[in-house]
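The structure that follows is given in the form of structure tokens.
Only one protein chain is missing; all other protein chains are in place.
And now, subunit A:
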Amino acid sequence: MAKRYLILEDGSAYAGEGFGAGATTSGEVISNLNLLGYQETITDQIYHNQIIIFAQPAIGNVGINHDSYESILPTAKGMVVRDVTNISTNRLSRLSLDEFLQQHNIPGISGIDTRHLIRKLRDVDGPMKGSIVDVADAHAFDQLNATVLTNRQVDQVATPKPYPNPDTGKNVVVIDFGLKHGILRQLSERRCNVTVLPWTASAKDVLNLDPDGVLLSTGPGSPLDLGAGVLDMIRTVQAEIPLFAIGLGHELFALANGAELTMLPVEYHGSSHPIRRIITNDIIYATQGQGYAVIAKSIDRDRLITTYVDLINGTVQGLRHRDYPAFSVQFFADGAPGPHESRDLFDEFMEAMTARREG
């Protein structure tokens, strides 16, 4: 395999071996601490324009299978791993990670001391740009420093047009900010008749469909870049229809209800933090991926109740509206990948819809 480099905007360069596509790419470098689920991770649109460093040292073990896609066209900018392995005897595997990345023009680099790199990035305040390149010369660094990353991530990955995912149960509108398929899978398992709307949908567009419930999806980038229109939509819809929001959707739900957000010094992607469910005072684990967090002190207690909190970094992980059946979680309740124990939030959503219709 060809020798390639990961270069960072602080001037450092790391030599490794290329795999996947041979493309030269730039993106924001982030760390993923999950021990499992590289396929879900690389295909999750929250990683749009990002180069992902994996803490798990062996990536690619079980290849790629048709059950674990979180999007059809992944748009991450690269994978940085310690060892890329393919020892799969998984009956579902039809494709190696290497072939998959070639198909989607995503470069990978292996042989990097990823844990050292992750520790280093932990001490950096703010986002760090990086590139995967063939030659780590002054020209490559100039190119990297001149790269301006878009803040229109949601526009890049969310659907521009509505589409249905028909079934025979409850009518659910999903607002797509770059959703992961795990959300649609959980709704399908519960027989929901889903209509996915673009994130620019107005409250009227939503209410015209007379849904039983509305779900605000996960997505990439900053919720602060999406404008006031979507917040107006949320405020109108939450007063009419049970609402469930995840990830970016949670951040928007918080903003729409007067809370403020802070950008985390380092994005957190992992599943090892205990999360306290306040109402029953028990602990759950879930896959988390966030660059922003709701500022606890900014929460208006007359409007919102804090429902989940991360016990490691203290971040707010869940909110609920005081006046309406509208609730949100920062973590990925669809459990793709990883801990499944928060999936029953989808049951909670179903029961909220039932209570609304029957009450």
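Please note the rule applied: contacts are C-beta pairs under 8 Å (C-beta built on N, C-alpha and C of every residue); 3 or more make two chains touch, one makes a residue touch a chain; residues count from 1.
Note that in this section contacts and distances are computed from a predicted model.
Here one chain is missing from view; checked against "ABC transporter ATP-binding protein", "Xanthine dehydrogenase", "Bifunctional protein PyrR" or "Peptide/nickel transport system permease protein", UniProt names that protein "Bifunctional protein PyrR". For the chain left out of this panel, the touching residue among A:E189, A:D210 or A:E351 is A:E351.
Check A:L207, A:L264 or A:I305 against the missing chain and you find that the one touching it is A:I305. Counting over the whole complex, subunit A has residues 278-281, 305, 307, 320, 322-325, 327, 344, 347-348, 351-352, 355, 358-359 touching the chain that is not drawn.
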